[in-house]
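What you see is the complex with one protein chain gone and the rest in place.
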Amino acid sequence: MNKHLRWGWIVLSAAFFASYWSLDTLSALAAGKSPEAAVRGTVAQAAGTATVSGKVTLAGSAPAPQKIQMAADPVCLQQHKEPVFAQGLVVNGGAIQHALVYVKEGLQGSFPAPVQPVVLNQTGCMYEPHVFGIQAGQPLEIRNSDATLHNINCQAKSNKKFNIAQPTKGMKSTKMFDQPEMAIPFKCNVHPWMASYGSVFSHPFFAVTDAQGAYSLKGLPAGTYTIEVWQEKLGTQNQSVTVADGETKDLSFTLKGN
Amino acid sequence: MLLPESASSIAPKVDLLFWVIFWITAFFFFIVQAGLIFFVLKYRAKKGRAASYIHGNTLLEIVWTVIPALILLGLTISSQRLWVEIRSPHRAPATSLNVEILAEQFAWNVRYAGPDGVFDTQDDVSALNQLHLPVGIPVTLRIRSKDVIHSFFVPEFRIKQDAVPGLPTQVWVEATRRGEYEIRCAELCGLGHYRMKGFVTTQSMGDFQNWLVEAKANE
Partner (left out) sequence: MSKAAHHPGFIRKYIFSTDHKVIGIQFLISSLVFMVLGGLLAMLMRWQLGWPGSPLTFMEKIAPEGMSGGIMVPEYYNMLFTMHGSIMIFFGIIPLLVGAFGNYLIPLKIGAPDMAFPKLNMLSFWMFLPSAVIVLLGFWAEGGAAATGWTAYPPLSALTQTAGIGQTFWVAGVILLGFSSIFGSVNYVATILNMRAQGMTFHRLPISIWALFTTAVLTLLATPVLASAMVLLLLDRTLGTSFFLPAGLVVSGEALSHAGGQPILWQHLFWFYSHPAVYIMILPAMGFVSDILPTFARKPIFGYHAIAYASVGIGAVGFMVWAHHMFQSGMNPALGTTFMISTMAVAVPTGVKVFSWMGTLWRGAIRITTPMLHALGFVAMFVIGGLTGIFLGSTPVDMYMHDTYFVVGHLHYVLFGGSLFGAFAGITFWYPKMFGRQLNDRLGQLHFWLTFLFFNAVMFPMFVLGLGGMPRRIYDYTQYSGLVHFAGLNRMMSIAAFCLMGSQLIFVLNFFWSMFRGKKAGENPWESTTLEWGTPSPPPHGNFTSPQTVYCGPYEYSVPGMKRDWRMQTEKK
């Protein structure tokens, strides 16, 4: 066999395997999407002084809450004296808790991401907070405050997915998202009821309703905005509002039950 | 001792077979190790003594081929007897209590058919990581998986069955004493494999029925 044939074989075999490798790498890269800079305008926006606030309420009756089977893990069970309920739709006297309210349209310019992390805590075998907003480029610190294994399975679509285990109490991991994305599910597979939904924005104007269903978006520049509310089970609803500097406007939402 | 307590009807039979194999293998272990040590010491090279020019001994070779073969044949037959008892669907004791165990990363979903004895009806009772069984009654465990291969393993019952997605399997068990045991996942299933722990509680029939009602309320 002459040397050309010999080298030909070697190069051919290498090319054959390299092509499979690159196929998978390329498809993975495509799925994961290499980090792009967050959408930024050319001008950083100065802080505004307007406020939009209100309440999110439910029209109709709330469904019976689902009990969580904490007995699945004794470490979880012993942290709760009272039964714990799923947080898919939490209604207190008509007010919806854990709804996310945010500016959908109308902002101009860029808003640098804060350095201060948003903390997602695994405590009592629940994710706290159940719903949160975070800015693109802002760190998310995930803490395990329980003496049991939790994994954080992040099923992002526009951002990079991850699934990491935190076996011991006190462990922390920090992650960051580059792309705006709505309602990224965070799950724990060891405790299947655990869920949190994080939404990534390119601006800081988002808020989660409290136990009274109230929210407040502060520091808005003067302008006309589309404000949207998102609830895990009931979907979205939006309204338009115009604010001037220093003004406070009330904007409430009523979501229909299924 | 070496093995955990036995808590199912087949556990003592498995243990007996284990000990039979143990003593047979221990015997051969000793004769080989003792033989090696003895030969090496006794037949050390010594001036004036040459090694024997022997190529073999046909009779001896036949003996040490046939005797192990017979022993192994015996072990095969007794193993097969027990295997049929544990695994053959035709030989499993008739039972009306069926439990479905659906494994997923990383928890055991347990489901009872409820009073109507039929799955996928309103009276099904579901629990997470909690398997309760009445003592003295054979139960059929239907093992399934949602995502990857897991394996349902309760050491004190001496039973293990892989949970394979797309391939429902089953194993029967009859608990023989009251107690609390752990389910361990025995097939690598991801990062939570080491912690895929479930709890088995074996109790009297009365307590078991009470628990079913309680579990239904807790759903």
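Think of it as A and B in the order they're written, each chain with its own count starting at 1.
One rule holds for everything that comes next: a residue touches a chain if its C-beta (ideal position, glycine included) is under 8 Å from a C-beta of that chain, and two chains touch if they have at least 3 such contacts.
Just so you know, these numbers come straight off a predicted model, no measurement behind them.
A.B. asks: Of the residues listed, A:Gln78, A:Gln108, A:Gln155 or A:Thr242, which one is in contact with the missing chain?
C.D. replies: That would be A:Gln155, which touches the missing chain.
A.B. asks: Have a look at B:Gly114, B:Pro138 or B:Pro165 and name the one touching the chain we're not showing.
C.D. replies: Hidden-chain contact among the options goes to B:Pro165.
A.B. asks: Mind pulling the chain B residues that touch the left-out chain?
C.D. replies: Considering the whole complex, chain B reaches the absent chain at 2-4, 10, 13-14, 17-18, 21-22, 24-25, 28-29, 32-33, 35-36, 39-40, 43-46, 49-57, 60-61, 64-65, 68-69, 72-73, 75-76, 79-80, 82-84, 86-88, 104-105, 146-149, 151, 153, 155, 158-162, 164-167, 169, 181-182, 184-195, 197.
A.B. asks: Tell me where the left-out chain touches chain A, residue by residue.
C.D. replies: Counting only chain A, the missing chain is touched by 1, 6, 9-10, 13-14, 17, 20-21, 23-25, 27-28, 31-32, 149, 153, 155, 163-168, 171, 173, 185, 187, 189.
In this section, only the chains that are shown with their structure count from here on.
A.B. asks: Find the geometric centre of each of chain A and chain B from their Cα atoms only, then give the gap between the two centres in Å, rounded to an integer.
C.D. replies: About 44 Å separates the centre of chain A from that of chain B.
A.B. asks: Which stretch or stretches of chain A touch chain B in the complex?
C.D. replies: Where chain A meets chain B, its residues are 67, 69, 71-74, 83, 148-149, 151, 163-165, 167, 189-192.
A.B. asks: Along chain B, where are the residues that touch chain A in the complex?
C.D. replies: Residue positions touching the partner: 104-107, 127-130, 190-192, 194-197, 199, 218-219.
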